[in-house]
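FYI, not all chains are in this one, though none of them got moved.
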Amino acid sequence: MTTPVIILNGASSSGKSGIVRCLQSVLPDPWLTFGCDSFVDALPARMRAADGGIVFDADGGVSVGEDFRALEAAWAEGIVAMARAGARIVVDDVFLGGAASQQRWRKALGDLPALWVGVHCDPTVAAGREIARGDRTLGMAAQQARMVHEGVAYDLEIDTTHTESLECARVIAARVSRIGGPGRVASAG
Amino acid sequence: MTTPVIILNGASSSGKSGIVRCLQSVLPDPWLTFGCDSFVDALPARMRAADGGIVFDADGGVSVGEDFRALEAAWAEGIVAMARAGARIVVDDVFLGGAASQQRWRKALGDLPALWVGVHCDPTVAAGREIARGDRTLGMAAQQARMVHEGVAYDLEIDTTHTESLECARVIAARVSRIGGPGRVASAG
């Protein structure tokens, strides 16, 4: 049995998107990918900069309102429903609430197994990559580096500071088929 | 009672995306939007140009394979699940299979009501807008203009040839609150 859902959590500019594209390349079956970026794209424009929506502060902070949380919860249920309907799914998320964010996904998942992957990157290196990308508010990488992992339990943790996206993807792909077996219990600590 | 799902169907370059953004602006509640473009973005890169995936021919034709159809069905079930979980959803689709495409959505919807909107545009005008956009394979607008509407039943049909996106959105928004009432039966032709 293989896991139908892989959930990657890491700070902005930690390298998740590149890993996801490599995962879709190395995994033999087709996997769909969704994440906080595609969720924000699905919102009305006014919610990307307003009360009740998501706010990107000038210093890199991000805050979200109630309407955002309610829509996000419904969205997560739908993503899980896709997996229940037979699609394999990679989620690329930023757990701004740390353990509470993971708990929201666990609630949506119910008894559906998932491979939880923590994506780390040295904050100084991530801040440099944020400059190199040129499309992110500077400061997000540093602000989020620790908080997104607080209290979160993983099956697997990777670090992109000195490892390429494709290599990280191969490490994750090697674990996909073993989910549900004894390996998971041992590493979930 | 208001409908939780609006489904727009129309050929490439008929103006659906602009209408969706205007709908998200004029509707007082926040609506999420998904569609064939965001679905294709979620696919592995290799499925955008390979057997079993989606193929954009040089002359504007589009064909899809079995893997694509299976993932698309699971995706549609997930979109409907978001609506069942409380999110309002606007779907922006191209019914390449005409009535069969609508039937796939009906199956995913089950007893959940939807507002079906047909988006038309004079094929010559749509072909001109395809050139003006600059990011689409030329010929798609003309090829799809009729086929996507074959055998499809609508609650409402709009024509963007001489009507701006915002005005179209207002016409659709005015119908949102009446779905489920007698107006729908009368117009479902």
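The chains carry the letters A and B, assigned in the order they are written, with residues numbered from 1 in each.
Following the convention adopted for this analysis, contacts are C-beta pairs under 8 Å (C-beta built on N, C-alpha and C of every residue); 3 or more make two chains touch, one makes a residue touch a chain.
Since the structure is predicted, the reported quantities are computational estimates derived from the model, not experimental observations.
Note on stoichiometry: the full complex in this file contains 4 copies of its one protein sequence, with 2 placed in the shown coordinates.
In this section, only the chains that are shown with their structure count from here on.
Least-squares overlay of CA atoms from chain A onto chain B yields a rotation of 180° to the nearest 5. Between the Cα centres of chain A and chain B there is a gap of 28 Å. Per the touch definition, chain B reaches chain A in the complex via residues 21, 24-25, 30-34, 38, 41-47, 52-53, 67, 70-71, 73-75, 77-87.
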